[in-house]
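Here the complex is missing one protein chain, while the rest keep their positions.
For chain A:
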Amino acid sequence: MRRLLIWAPLVLFALVFALVASGLLKPGDRTVHSAMVGKSLPELALPPLLPDRPGIATGELKGKPRLLNVFASWCIPCIAEAPQLTKLKQAGVEIDAIAVRDTPEAVQAFLARHGDPYARIGDDKASRAQLALGSAGVPETFVIDAAGRIAYQHIGEIREEDVLKLLGELEKAK
C-alpha cells in the first residue's frame, strides 16, 4: 500500500503530462457553431440599410434556397470573400445580407469598392439579429433552404475552394 502511494504522484503526473501534451499537439477546435442550424430562421425584421433595396424580414426569405451573409464594412476578411460572393451571384444565387454595426455611407463605399452581390441588406445596429442567428463573428454565411430553415453555416471568409461546397449545399437545400 505504502509502495503504491509513493509512486502515485509520478503516475498522476504522467497522466497530466500525457493530457497536456495531447492538448498541445492537437489544438482544439474553438469555432462556435450555431445551435440554429437545422432550425427555422428566427423572427427577424431588420430595416433596410440602403434606400435602394429592402431589409431583412423572415417571412420573405422563402421559396428558394439562398445565402444569408453576415458582414460589415469594417471587417477585413469580408473584403477577402467579396470576389467569391460575386462569383456565387453570377451563378444565379440570391445573396441577402445582414450588416452588423455599420452605417449606410460606409457600406455604400464598401460595395462600390469590392463589388455588390446583395439583393437585400438588413441594418443590424446592435448585433441582435447576428446573435439570434447564433453567429459569433463576421463574416459568416448561412444557407437558407426553400422552406426558410437554416441548412448550413459557413464560418469565416468564403475562399475559392469553398464556392463549390456552398453551391452543393444550396442544391441540397432546394
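Throughout what follows, a contact is a pair of C-beta atoms (placed from the backbone, for glycine too) under 8 Å apart; a residue touches a chain by one contact, two chains touch by 3 or more; residues count from 1.
One rule holds in what follows: contacts and distances are computed from a predicted model.
Visitor: Report the protein name recorded by UniProt for the chain absent from the figure; options are "Carbohydrate ABC transporter permease", "Heme lyase CcmF/NrfE family subunit", "Iron-sulfur assembly protein SufD" or "Formate dehydrogenase subunit gamma".
Guide: "Heme lyase CcmF/NrfE family subunit"
Visitor: Based on the whole complex, identify which of A:L10, A:A35, A:A112 or A:L164 touches the chain you can't see.
Guide: If we include the chain that is not displayed, A:L10 is the one touching it.
Visitor: Touching residues of chain A against the unshown chain: what are they?
Guide: 2-3, 6-7, 9-10, 13-14, 16-17, 19-24, 26-30
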